[in-house]
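Only one structure is covered here, and it is reproduced in the block below.
A single protein chain has been omitted from the complex, and every remaining protein chain is retained in its original position.
The block that comes next holds chain A.
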Amino acid sequence: MPDRDVSLLRPYLLTSGRTEPIDRNLEIETQVLTSELGAASYAGLSFERRDIVALCTKTMSVAEVAAILGLHIGVARVLVADLAALGYVVVHRPIAGLAGDPAMIERIIRRLEAIS
């Protein structure tokens, strides 16, 4: 196989051949936090999964996970979805319909106005 294909192939290997996350709708701003199970299972995990569980002891988004670990965003989504399915991380997804919630938008506006 020509070398140039390696970078394209790698994400598929990382995600065990899946090209879509288990939950294909996992938003990239979804918050990820390592669970107690994940922390306890840390030693048994390998490579990127281990890195994610170690990283997310502090809550961060899927996008941050991707950026910090140098993963393509699509790969990070799959791995996080995998870990969430196994209970190793807890995900906090955006609330649907928030953009149509005036009270919430007003709250964000007030807080943003306070930035100086």
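The criterion applied here is as follows: a contact is a pair of C-beta atoms (placed from the backbone, for glycine too) under 8 Å apart; a residue touches a chain by one contact, two chains touch by 3 or more; residues count from 1.
Note that in this section contacts and distances are computed from a predicted model.
S.K.: Could you check which of "ATP-binding protein", "Choice-of-anchor G family protein", "Carbohydrate ABC transporter membrane protein 2, CUT1 family" or "Xanthine dehydrogenase family protein subunit M" matches the UniProt name for the chain that's left out?
M.R.: From the listed options "ATP-binding protein", "Choice-of-anchor G family protein", "Carbohydrate ABC transporter membrane protein 2, CUT1 family" or "Xanthine dehydrogenase family protein subunit M", the omitted chain resolves to "ATP-binding protein".
S.K.: Over the whole complex, note the residues of chain A touching the chain we left out.
M.R.: 8, 11, 27-31, 33-36, 39-40, 42, 53-54, 56-59, 61, 63-64, 66-68, 71-74, 76, 90, 92-96, 98-102, 104-109, 111-113, 115-116
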